[in-house]
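First, the structure itself, so that you have it in front of you.
With one protein chain removed, the remaining protein chains of the complex are shown where they sit.
Take a look at chain A:
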Amino acid sequence: MSDRTASNAPPSGGAEFRDVATAHTPFQTGRLMLWVVVILVVANFAWIVANNENFGWPVVAKYFFDPVVISGLYVSLGLTVIGMILGVVFGLLIAIARMSSDRLASSFASLFIWFFRGTPLLVQLIFWYNMSTLFPRLSLSIPFGPTLMSWDTNSVITPMTAAIVGLALNEAAYMAEIIRGGLLSVDRGQSETAQAFGMTRARALWRIIIPQAMRSIVPPTGNQLISMIKATSLVSVIAMADLLYSVQSIYNRTFEIIPMLLVAVIWYLLITTVLNIGQSYIEAYYGRSDRRNAGAVKPAAVTEEASH
């Protein structure tokens, strides 16, 4: 017979040649070529961008740590953190209300989600900012009865409060649906067991259901957090001096639009990179019970298990 058939047949010879431990992967010329070509294209593109004077890299470097930019960065980060915390807290309450058997609570939650998911965030922010044109005074009163307390709307709704309220309520609507999905993903037997042990519903939720739901809540929440950072740039329309607003205020003076936008872009990318790393740690934390050999397992326990 010829060599062709021999190459497909099992190699003749002793058992030591057949042992797969001696096998090696053949050299893949095609993959190597692909790597070389891709690296060349990417390097060339980077070189072109770095040497293109229109990008104004010296200007980027000059303004990167400019006090105006840094204070704008703080505003963006602050809004993100506060908006996200409030969004998660309200979102959790709304998710619980939505799942409750109480008709009043679940219809309120549905209405809230319907409205805040169904309208653009930009429009919501502008509405909050212009609240005073709709309601010149905010007052606390008994329905159709006497007024207890009253405030001038403009003293309550500053650009800061409008931005926080707008971002938080919008976020709450999205988080409510993410959290509800997470709570539904937990096996029904778990809440039944918690009930059978005499846990109150609040305790069962807090100790048993939410920790298990976190596994499916964390990844989309990371997504939301990253969207939120970029969504904070919308508050520049209501004159909040966030990161985007501060680079705009600089290029309105200097007309160096592209370099200043690059400053903002690089900062946004840096923040999201840090958040991505943080997210992977949080995911690892909530996935710890899933790894078969988690840290606490003693070697003896593993071998005993293998014998089952």
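Methods note: a residue touches a chain if its C-beta (ideal position, glycine included) is under 8 Å from a C-beta of that chain, and two chains touch if they have at least 3 such contacts; residues count from 1.
Keep in mind that, in the parts below, contacts and distances are computed from a predicted model.
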For the complex's missing chain, which UniProt name, "Amino acid ABC transporter ATP-binding protein", "Sulfite reductase [NADPH] hemoprotein beta-component", "3-oxoacid CoA-transferase subunit B" or "Acyl-CoA/acyl-ACP dehydrogenase"?
"Amino acid ABC transporter ATP-binding protein"
Among the options A:Ser71, A:Gln212, A:Ser249 or A:Thr272, the absent chain makes contact with A:Gln212
Out of A:Ser107, A:Thr147 or A:Thr193, the sole contact with the unshown chain comes from A:Thr193
For review purposes, identify every residue of chain A that touches the missing chain, sorted by number.
187, 189-190, 192-193, 195-201, 203, 207-208, 211-212, 286, 288-290, 292-294, 296-298, 300-301, 305, 308
